[in-house]
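Written out below as structure tokens is the structure these notes cover.
One protein chain omitted, others in place.
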Amino acid sequence: MGLEYVKISPGFEKYMPKDYVDLVKYGQFGKQIDVQQIDQIKELVEEHPMCAGCYMAYFVRIFYASLPKPEDTIVLGTAGCARLALSQAAVPFIYGNYGDTNAVASGLKRALSIRFPDKIKDVVVVAGDGGLMDIGFGMTMHSWFRREKFTTIMVDNEVYGNTGGQESGMSPKGVQLKMAPKGKKFDKINAVELAKTAGCVYVAKLAPTNPKRIAKTIKRAILAARELGPTFIHVYTSCNIEYSIPTERVLADAKEREKNDFGFYEWMTDEAKEYLEEQEKKMAEAKT
Amino acid sequence: MPEQKVVETDYLLLEAPRERKFITGSQAMAEAVKRANVDIAIAYPITPQSETMHLVGDLWAQGYLKDYYRAEEEYGAMSAIAGAVRGGARAFTATSGPGLLRGLEAIASWPGHRIPAVLGVLTRVVNAPLSIQPDNVEISYLMNCGMVVLHAENQQDVFDFTLASFAISEMVDVYLPIAVCTEGFFVTHAKGYVNMTPEDMKLPPRDPYKAPVPPTDCEIPPARIQRDAPVQKSNFMSYLIHQVWQQEVWSSNMRAMKYIYKYLNGPIEVINPDAEVFVAASGCAAAQAREAVRYAQMEGLNVGLLKIKSIVPFPSKEVRETLKNAKAIIVPEHNIVGWLAKEIKANIPNSDNVIGRPRVYGGMTLPVELIMDEIYAALGIKKDKTVLV
Partner (left out) sequence: MAKIITPGPSGYVPTPAVFEGVQITPPGKALLYGEWVDEETAMREAALAMLTRKNPTIFPGPLVLWGYNASAIEKAQAVLELAKEIPNCRIIPMPDYRPKYPKINPEAEINPNHPNLTILHNRIEACIFVGVHCHYANLSLRMIRAGTNCFTIALCAEMGHEDAMVSIRDVHAEKILELRDMVIKVREELGIKWEPKLPPENPSLPKEHFETLNIADYGDYAYLLHPRKGETVEETE
């Protein structure tokens, strides 16, 4: 609807808690911010209960700072660590049931398209490896087969962190975790190739070492989903608790994984490429 | 399709002219959907529900609905319904037996998420062993999740209950999903006379802002919205929130009763209120019970019918009042567990008078003679056993 619903009623500015006043005044609603401005703006997510040194928490923060249109964005999550931070942000968040994100997002996006055919309403799923590739696998894949117009971001910590460290389909082969006391017997699921095969128009894989590139990737995925079809980003967000990564080594670990199996990868259809180039040109022109 | 005009809810449900048609239960449900100004329907096949959702798909193809698709499976379908309704759309789906159980985790969460959707439940056997035949044991699974559960006796009920459910579910003080249940095959695939409102009239569209919770559409404050926040105990939460939340669901459920009175002529129907023996039944069993009461009256026996339309909220007061002088209460059912008999027993003081028979299941029909046998037994009339099979 524009920004009216994030404006304080006249006369009530002095009765609002400070954090809301600041959010309206210094927040990113209605603004196009560069992720490097994160130190100058009031972020959509401030405090969260995730573990110290959690890399997923960092990614979630960058994610919110990268939204192209936060005032018209709805985020969906499911059980797991990410929702602890996702649910503390200043944009609508839906927490449904176990692994249902991509089915709920399908219904939601269709309802919004029916009701607001001429408005931008971005729907973004941010769920874990367990939510998207194990329990919600069928719904994830089918939302792609149906070419539902929303973005799916998998925050892959290679473990069920929130329930105490069990093996997931995305855990690397051989890793010893709970429910895999003799080590995992099969390979990490190749989510990126699945996404490509299933019909995503934009697919990326990254380790969050470069905030500008993360922001650009997220923006691209959301823009392409608006017009063209499903988009998918696979992000490595280590669990420093279950994988015993000392807090000061979390960044180094991400860089190491980037060198090995999480090198930046981006793939898109020709149509998406053309569309994004056009959009990015427009955005660049608007800036200058 | 004819151009449909929006008319007031009360007019459509209570006053609009009606035309008599001879149609199946599946058709009756689809005809109600046609008049309900539904935005989106999501389908997943299962016998005997499929036909209903085929017909609803045709409605979409004709332009009555704005969106429709075949989901990946029931859990996905029920989750997508929750998404669509959160987004402000009016949504419909239907399922049967094992499909209901597969979708039940999502369905059971609808009331807490405050999802006013209408769910057709066209009952069948719950496996194993596999069978597609009628049996309504699945309704017992629905009774404890907070949604409103109506049980239709025939094609007319299916039409009336379905159409009214869209209106009732979206009332600000209710705002819960409603299950319209009826027996697969016996009702869905059999024809009956249905008096229907005109095809060119429909309910007003859903107004998602007239609601006890904001829709998730980025159009209404608060921006920082989460209707269904995880509320587990931590340093910033207490269990009390979940307790009062559950209370709110069940309070809302009870508030639906006044609309059941308004639009469905009350939660019960009684024939011969001064009867000595009552046959109390719901759904298809009520049709057989009605027949048994007619037989009994022809034989000069003082037998009455208590048909229960609303299973949840259960009309405790009404049932108690109706049955207060009954010497015997016969409860015929299409399931082995006897959920209706248990519910009646739990709600009346003279529960010893409840006879939880006859029960048929697994696809068996419910011959009127079985009910008659119970009536004779209750009245102390000796008859020779009839062999039916």
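A and B are the chain letters, set down in written order, and residue numbers restart from 1 in every chain.
As a working rule, contacts are C-beta pairs under 8 Å (C-beta built on N, C-alpha and C of every residue); 3 or more make two chains touch, one makes a residue touch a chain.
In this text the structure is predicted, and so the values were computed from the model without any measurement.
From the options B:195, B:238, B:265 or B:325, the residue with contact to the unseen chain in the full assembly is B:238.
Within the set B:20, B:70 or B:210, the residue that contacts the chain not displayed is B:210.
Of the listed positions A:40, A:244 or A:288, the one in contact with the omitted chain in the full complex is A:40. Touching the chain that is not shown, out of B:54, B:189 or B:224: B:224 (per the contact rule at the top).
The chain omitted from view is touched by exactly one of B:35, B:66, B:90 or B:114, namely B:114. Although one chain is not displayed, chain A still touches it through residues 1, 4-12, 14-22, 26, 35-36, 38-42, 47-49, 58, 62, 84, 87-88, 93, 209-213, 216, 248, 251, 264, 266, 284. Mapped onto chain B, the interface with the missing chain covers residues 114, 172-173, 175, 210-214, 220-227, 229-231, 235-238, 240-241, 243-245, 247-248, 250-251, 254-255, 258.
Quick note on the criterion: only the chains that are shown with their structure count from here on.
Computed from the mean C-alpha positions, the centre of chain A lies at a distance of 39 Å from the centre of chain B.
If you check the complex, the residues on chain B that touch chain A are 39-40, 42, 66-67, 69, 71-73, 75-77, 79-89, 91, 105-106, 109, 113, 216-230, 234.
Residue ranges on chain A touching chain B, taken from their complex, read 1, 5-6, 29, 49, 71-74, 83, 87, 89-98, 100, 103-116, 121, 138-139, 141-142, 146.
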